[in-house]
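Every protein chain of the complex appears in place save one, which is left out.
Think of it as A and B in the order they're written, each chain with its own count starting at 1.
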Amino acid sequence: MNGRTRRGYWNPYVGGVLLGILLFVTFFVTGHGLGSSGGVNRVVVAVEDLVVPEHVDRTPYLAEMAGGERNPLDHWIVWQVAGILLGGFASGMLRGRVRVETYRGPRITSRTRWFMAFAGGILMGYGARMARGCTSGQALSGGAVLSAGSWAFMLAVFAGGYAMAWFVRRLWQEG
Amino acid sequence: MKCPRAAYWGAAMLLLASGALALYGQPDIERKWQYLAGEYGVRLDDRSVYIDPAELLSLMQDDYIRLLIVDVRPEPDWNLFRLRYAERIPIEELPQHRARIAGLPANAVVVVVSNGEALSTRAWKHLMVLAKPNAYILEGGLNHWLDVYHQRKEQPRESDRSQELEGDGEPLRHTFKLALGDRHRTSFPDPHHVNPRQYEPKVKLIKKVVKKGGCG
Partner (left out) sequence: MMAPWDLVAILGDAGAWAVYLAIGFAFGFVLESSGFGDGRKLAGQFYLTDLAVLKVMFTAIVVCMILLFWSTALGWLDYDDVWVNPTYLWPGVLGGLIMGVGFILGGYCPGTSLVSMATLKVDGAFFVAGVATGVFLFGETVSGFSDFWYSTDYGRLTLPEWLGLETGVVVFLVTCLALLMFWGATRLRRALHGDGS
């Protein structure tokens, strides 16, 4: 049986099972799930703490992570995010997918894609903090432990995406 | 999608596994205690969680300890006599306080009291299953407490031993003319007016593990 789709990616069900097992092991060993946006958040706050520590101390949201002597990088999620980068790189290296390039829809230029990626990222970052988690932390992990808020969140993400999809189809679809 | 048969088998397995789970059910408190008994039952067997009344009195005076006295007795006994600052939580209501007890600070100590030991021990097991706090049991219960600290003219009623050993619901052996509740002198004995007792201190503060869960 050939489980690969084109481009040699794993069959998504296989990937899902493996991810599910990984998620379970994570919960079992650590008591919590996975996460991504929190790691990026803490790195940003760490940089802020270097540059404008008084501002960090005065803003309650930031002070919680980095106020005073607290080190925002002293949190499991930072290590986990570092691992994601390494793991993604390793997997890419093994399949020869590490290359400086831009994935984009056929109708737009790379420039447009970069701008859109940046814009999408801003919304993602802002929304992830608003929701206290992203698809890894809230949807995946929160969903598996049946957190009501996580399921509501998941619904909202899909709703938002599908609602916008038609309007931005030029970014992704063929002519 | 290639090879759909494997996918169908997978789907069947998931349905089976989740269906079986629905039937088997999540553990209730009694079953959960079975799982935890190995680890926590030892403390009951070697009596390391039963504390002397004098130790409880010293905890009541200690400003640095956040003491939570959980009284699991029925209301009539509670009205007759209880310890100062005690909180009455019947065993069935313990689950409702789960979050609060699990969120107690690192300097918190919980002491479970009843008239004797049977009811308080059962409540202690439930507490450990629910929230795993730093919890102890008053040795001999309030009957013993009153034996030690109650200055009275008459001797207390002779205890009906068989009644005490018979599961929950041991009676309060001491009689009171008025239901003073916690306004009794013995509810918080003045340490200057009691004979110092020798006891083996068993209460230890445990380091609280802060769960840093969530996406940052």
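Operating definition for what follows: a contact is a pair of C-beta atoms (placed from the backbone, for glycine too) under 8 Å apart; a residue touches a chain by one contact, two chains touch by 3 or more.
What you are looking at is a predicted structure, and each value in this text was computed from that prediction instead of being measured.
Hidden from this view is one chain, which touches chain B at 1, 11, 14-15, 17-19, 21-27, 31-32, 34-36, 39, 98-99, 130-132, 209, 211, 213-214. Annotation for chain A: contacts to the undisplayed chain at residues 5-7, 9-10, 12-13, 15-34, 36-37, 40-41, 43-45, 48, 59-62, 76-77, 79-92, 95, 97-105, 110, 113-165, 168-169, 171-173.
Basically, only the chains that are shown with their structure count from here on.
For the pair chain A and chain B, the distance between C-alpha centroids works out to 43 Å.
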